[in-house]
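First comes the structure, then the notes that go with it.
A protein chain is absent from this complex, but the other protein chains hold their places.
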Amino acid sequence: MDLVLHVWRQPGPDAEGRMVRYDAPGIDPDMSFLEMLDVVNERLQTDGEEPIVFDHDCREGICGTCGMMINGVAHGPQGGTTVCQLHMRHFSDGDEVRIEPWRSAAFPVLKDLMVDRSAFDRIIQAGGYISVNTGSAPDANEVLVPKASAELAFEAAACIGCGACVAQCPNGAAHLFTAAKVSHLGLLPQGQPERRIRVERMVAQMEAEAFGSCTNHQECEIVCPKEISIDYIARMNRDFLGTKLRGQIQAKAG
Amino acid sequence: MKWIRDFYRSSLGKKAVMAVTGVLLFGFVLLHMLGNLKLFLGPEKLNGYAEGLRAFGEPILSHGDLLWILRIGLLVAVGLHVVSAWQLRRLNARARPVSYIRHKPQAATYASRSMFWGGVLIVVFVVYHLLHMTVGNVHAEFVAGDVHHNMVTAFANPFVSGFYILAVLALGFHLYHGLWSFFQSLGWTGPRLSGFRRKFAVAFAVLVSAGFMAVPVAVLINLVR
Partner (left out) sequence: MQLNAKIPKGPIANKWDRHRFELKLVNPANKRSFDIIVVGTGLAGGSAAASLAELGYDVKAFCFQDSPRRAHSIAAQGGINAAKNYQNDGDSVFRLFYDTVKGGDYRSREANVHRLAELSLNIIDQCAAQGVPFAREYGGTLDNRSFGGAQVSRTFYARGQTGQQLLLGAYQALARQIAAGKVTMYPRCEMLDLVLVDGRARGIITRDLVTGGIERHAADAVVLATGGYSNVFFLSTNAKGSNATAIWRAHRRGALFANPCFTQIHPTCIPVSGEHQSKLTLMSESLRNDGRIWVPVTADDARPPGEIPEEERDYFLERKYPAFGNLVPRDVASRNAKDVCDEGRGVGPGGLGVYLDFADAIQRVGRDTIEARYGNLFEMYEKITGEDPYNAPMRIYPALHYTMGGLWVDYNLMTNIEGLYAIGEANFSDHGANRLGASALMQGLADGYFILPYTIGDYLARHMGDRVDTSHPAFEAVESEVQARVDSLLAVGGSRTVDSFHRELGALLWNRCGMAREESGLKEALEQIPRLRAEFWRDVTVLGSGDSINQALEKAGRVADFLELAELMCRDALGRAESCGGHFRIENQTAEGEALRDDENFSHVSAWEHRGDGEEAVEHREPLEFEYVKLTQRSYK
């Protein structure tokens, strides 16, 4: 099939960017979206033009490196899929495809379609862990985890940190990402000791990173490649509010 | 007090404030709507009800006191609700300084995206409405204390009715999202709640809108005169 691409090209973080039109003829439906871009890039280079820069690594939907807006939707039209796993059979001959980078104050564009998502790392650094030094763990079966909690925690832990939730959210909120990590650890018995301080710190960091607020648009869960539910956002809200109120009660009592 | 400031500084805190005040406001409009329906029971009942509101709490409180307490409560709730809405909106605008050339929402509803401007419309309406029905200075035939008369004479004018209807439709949309959303903001979820939330929101959004709308419509079609 033959496609027409409109791709955001921006030479550097502070440079002006613009949409540039490229023809992409002879695209095989079995190609992945990134393979389609590879083909375009090969041609650009042979013609002496610098290739389109985009982030990617595993190309199997697990590392969370890839991500771009395709016709106004993060990771493109197929739900529950990263762009590296999106295949061209979901497009048809003659389609015009608009490709833009994630747009968020917290994710500055580095070049073309590549953005800086280090804000996510800083949210994890703020408290997204269980403090257990190497060597100090008890036998793994000593702490029993009800299967249901394990499953619920797993579903949150599946987050690949791609940033699509932020990109798609009309408010540029990072609630789904943050909630997923808060919930993953907060649902497990191992995560209980730090549960309250974790949610406070992670939320505070999230807010310090210039992400927006959540007004429950539900966009994020639709584009999330791991289909993480916004129920986790509610859970984070509950943990956060509970922590704040309880903290007050304890302060009074103490 | 520091913890309140801390709490409010967080966007999650602001959302909680919006949710709590939103629910209070919802409580008010629900009761107000039910009260308005006494129109259909005739002037005595409706006017008696209006008077009853003022007399409530006597003799412990003097005439109209409770109403004032409620009014102040409402005013505070509206204030907090509107201020946090405004602040969150600014925050969200800053979170995406460069907008998309194309952005295609996948789930956000018309209601969820019009919360702010819908809210503004409601405020504008309420200001007009107070001058109209409570103070009476934009009402040509206003008679203090005769609520029935005030309503019937006002809604005979299709423009006035039209504006009221528009406003309560906006309120319906606002509640359609808001009454689902506040569960989320306050962290009330769970497998049993999730189906219920949507139904709850739809039911009350429709109920409130329709209930309010019944009054001007009934006057327009001469059902009540």
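Letters A and B mark the chains in the order given here, with residues in each chain numbered from 1 onward.
We take it that a residue touches a chain if its C-beta (ideal position, glycine included) is under 8 Å from a C-beta of that chain, and two chains touch if they have at least 3 such contacts.
Every value quoted in this text rests on a predicted model; they were computed, and no experiment measured them.
Peer 1: Counting contacts across the entire complex, name the shown chains the missing chain touches.
Peer 2: Output: missing chain touches A.
Peer 1: Among A:117, A:175 or A:217, which residue is in touch with the absent chain?
Peer 2: A:117
Peer 1: What is the set of subunit A residues that contact the non-displayed chain in the whole complex?
Peer 2: So the residues of subunit A touching the unseen chain are 11-12, 28, 30-32, 34-36, 38-39, 42, 45-46, 48-51, 53, 55-65, 78, 80-81, 85, 87, 89, 110-111, 114, 116-118, 120-121, 124-126, 128-141, 143-147, 150, 153-154, 157-158, 160-161, 184-185, 188, 190-191.
We take it that only the chains that are shown with their structure count from here on.
Peer 1: Under the touch definition given earlier, write down the residues of subunit B that touch subunit A in their complex.
Peer 2: 3, 6-7, 10-16, 88, 91-92, 94-108, 112-113, 115, 177, 180-181, 183-189, 194
Peer 1: Can you check the complex and tell me which residues of subunit A touch subunit B?
Peer 2: My answer: residues 8, 19, 69, 71-73, 98, 100, 103-106, 168, 170-173, 203-204, 207, 210-219, 221-223, 230-231, 233-242, 244, 247-248, 251.
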